[in-house]
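Have a look at this one.
Removed from the display is one protein chain of the complex; every other protein chain stays in position.
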Amino acid sequence: MGSFHRTLTGLGLAAVLAIASAVTAGAEVVFHRGNDGEPESVDPHKVSGTWENRVVGDMFEGLVTENAKAEPIPGQAESWTISDDGLVYTFTLREDARWSNSEPVTAHDFEFAFKRILAPATAAKYATLLYPIKGAEAYNSGAAESADVVGARALDDRTLEVILENPTPYFITQLKHYTAYPVPRDLVEEHGDQWTKAENIASNGPYRMVEWVPNSTITLVKNDQYHDADNVAIDRVVFHQIEDRSEGLKRFRAGEILMYPEFPVRQYGWLQENMPDKVRTSPYLGIYYYTVNTLREPFDNPAVRRALSLVIDRAIITDKIMGTGEVPAYSFVPLGALNYEPAYADFKDTPMADRIAEAQALMAEAGYGPDNPLRFTLSYNTSENHRQVAIAISAMWKQALGVEAELYNSEVAVHYNDLQNENYDVGRAGWIGDYNDAQNFLFKGESRTAKLNYPRYSNAEFDALMRQAGETIDLEARAELMHQAEAIMMADMPYIPIYYYISRNLVSPQLQGFEDNIEDIHRTRWMSIAE
Amino acid sequence: MLSYAVRRLLTAIPTLFVIIAVAFFMMRAAPGGPFDGERQLPEAIERNLRAHYHLDEPLVMQFGRYLGNILQGDFGPSFKYRDFTVNELLEAGFPVSLQIGGTAILLAVLIGTTAGAIAALRQNSAIDYSVMAVAMTGITIPNFVVAPFLTLVLGVYLSVLPVGGWGSLQQAILPTVALALPQIAYVSRLTRASMIEVLHTNYIRTARAKGLPEHVTITRHALKAALLPVVSYLGPATAAVITGSVVIETIFGIPGIGRYFVQAALNRDYTLVMGVVVLYASLIILLNLCVDLIYGYLDPKVRYD
Partner (left out) sequence: MTADSLSAPAAAPVRGRSLWDDALRRLLRNRAAVTAAVTLLMLAAVCLIGPLLSPHAIDQVYWDRLSLDAAAPSWDHWFGNDANGRDLMVRVFYGGQISLMVGLTATFVALIIGVTWGATAGFMGGQVDNIMMRIVDVMYSLPFMFFVILLMVFFGRNIFLIFVAIGAVEWLDMARIVRGQTLSLKRREFIEAARAAGVGTATIIRRHILPNTLGPVVVYTTLAVPKVILLESFISFLGLGVQEPLTSWGVLISEGAKEMETAPWMLIWPAIFLAISLFCLNFVGDGVRDALDPRDR
């Protein structure tokens, strides 16, 4: 029946492909790249995941882009100037900036893109990242009707002026994020939502999309119009969407893909033994933490929160449970945040025995002991790793403090809904930096952050320091203010840091140009395949 | 018979309406929404999104809007796959699921009935026992164990077949086999049981007594009657198998629609859930009709009225 017909067309197609590939020069370099999720979209204004960033970042390029180490380098802008008050940025675009349909990339495309992602009708999930731009928040939240309030303006085809709300030292770094990518104005206006279809789309980065089979593959080919096309070694990238990590590992081992951005944690030892040259781990700008609902008794008592944090032996979690090089965390801002020294909890170097003794004293003071154990629910979203960590930590609590934590897992939508609506006692969560700046972590403790501040932490002193930091241009003074704020937060312990994330990659030795970096961003542009 | 089929299909319309209504309101009543996830949205943005998808309207109005759209064959945009409409996702995925599932069902019918019939004819022999043991094993081992095992051995260790992916004929082999195994097992058990029953009936005895050649007795009379319970099992089973399997699709990386049944519900991708529900319900209705029609062919006693 159907399958027979399919086979015939399949054979026909194979023949056509064979002829086609014979016509194009035989030496096309194809990179089969594993990806651990199905993108929601390839419209840079509609995406929000790391797996989407991999695809979209190969297709588009912002004013600023990144090198193999994910450090910011000039992209579509060849240069820029910043006014003395740190509020006005003027960018000059490259002369050879072009879309893959040979149209020039203009400053108008950027102005259009910034206003589009902020428009309420676009409903971009990640529009908040552009809030440093003047008027962005007002326009996006509906407080201002017209896009004219947004401080982005094309002065001519090659000059873009961006005005900020406050001096924002990390603004240039942030511009390499996909929220600041341009979109081809003509195509978007012509095709509407359909502009991202393979037959309509044009992109300005090293690659352009030619095919998307949902839940299977996305195929990109080299964009000849790209300004650095001569140095792009790989002609065709096929992203294989493989969500199951064990299956990703198997396909990598079978040689079907040359790279996969994850592997099952429990098999790290086995991998190190059997394929040490292919396993890559590296510090990653993210924090794995437990959030404590400070609105509920007895968690409104900082001593109880501190006690729970004290007795967690983070080394066991990082070495025995995870074991892929995670680092025990005693601060909310991860290591490696630019220009910033984290403020650690004061018990970071205290021996476990002393920590347990202190915690027991604190709990006794709060009225809990062997006769009256503290009982609560520990929530986490369904996942192998979260489950294992929760089991270990609840066992530590039970052993040291007699705490009876009931484990409760729910699927991701329900879990985060509960966290946002303070419908939990203690819950697992994680945060990965959108851009490399401490502010992107500490804002989660500000009371104005509302729903994203899961513990509903509210400390006037912390809020004041953070606001002050937001208005400070001098990098050192700003870092010092945030450091003080974090110290307050670590003393109050609304968030219990567990470990700093690590990025895990499987990389074939054939693949060259892959460099470990803290943002775990690896653009195909910098890679090549050895024979 | 034609008028019977038409009548059945007409009475299916109100059923389908009730199914859509039940699924729609149940889905909306579930806690959590399409925009809740690891990456949390600021309130202003969520408001924008809700307005974009008309989620801010009263529920009854949304339902009316939805009904109007599907009457025109438009299932709406997917919440999770924002570059695709539900129609596009189903059009891309259903042929894949249909191909794998259809082949699996075909294998199940061919191998299952043959093995079951042979086992029944040689009841209590070594052949019977071995067929039944294999069938039982097929039923008792979950396919999320069988599938990774197959990929590990045949894909990684022996490298004779691809581990996953979709597009080539080789890539279709393992998932089809993994999907077919439990079906083969069920069908062979069913065939064996009903075949044994049929072989003891009077009319088979009569046929044999008349001196009909054994193979004629078996194929023309016994097998035909023995297939009745198999057919009624295959109706809903076919609907389930050709709409894909989330286990097989995630393990082999196959772009079918089986995963949408689970993931769309978990993601609260309202429109996509409704799309697969409507597709599944229509298939069930259609296949149950087929079952009844095949019954009429296999069993002359059945009359349509």
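Order of writing sets the labels: A and B. Residues in every chain begin at 1.
The criterion applied here is as follows: contacts are C-beta pairs under 8 Å (C-beta built on N, C-alpha and C of every residue); 3 or more make two chains touch, one makes a residue touch a chain.
As the structure is a computational prediction, the values presented were derived from the model and not from experiment.
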{"item": "Residue among B:22, B:110, B:169 or B:216 touching the omitted chain", "value": "B:22"}
{"item": "From A:73, A:361 or A:395, residue that would touch the chain that is not displayed", "value": "A:395"}
{"item": "Residue of B:30, B:160 or B:216 touching the missing chain in the full complex", "value": "B:30"}
{"item": "Given B:110, B:145 or B:216, the one touching the chain that is not displayed", "value": "B:145"}
{"item": "Of A:407, A:450, A:464 or A:477, the one touching the omitted chain in the full complex", "value": "A:407"}
{"item": "Options A:264, A:298, A:402 or A:430, residue touching the unrepresented chain", "value": "A:264"}
{"item": "Absent-chain interface as seen on chain A, which is shown", "value": "246, 264, 266-267, 269-270, 316, 320-321, 323, 382-384, 387-388, 390-392, 395, 406-411, 414"}
{"item": "In chain B, positions touching the absent partner", "value": "15-16, 18-19, 22-23, 26-27, 29-32, 136-137, 139-142, 144-145, 148-149, 152, 193, 196-197, 200, 236, 240, 243, 246-247, 261-262, 265-266, 273, 276-277, 280-281, 284-285"}
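Here is the rule we go by: only the chains that are shown with their structure count from here on.
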{"item": "Separation of mean Cα positions, chain B and chain A [Å, integer]", "value": "38"}
{"item": "Interface residues, chain A side, partner chain B - complex", "value": "1-3, 6-7, 10, 38, 40-43, 46, 48-49, 120-128, 137, 140-142, 193, 196-197, 212-217, 240-244, 246-247, 250-251, 253-254, 256, 381, 411-414, 416-417, 420, 430, 450-452"}
{"item": "Chain B to chain A touching residues, read off their complex", "value": "31-45, 47-49, 51-52, 77, 80-84, 88-89, 92-93, 95, 98-99, 102-103, 106, 148, 151-152, 155-156, 159, 162-169, 172, 249-256, 259, 266-268"}
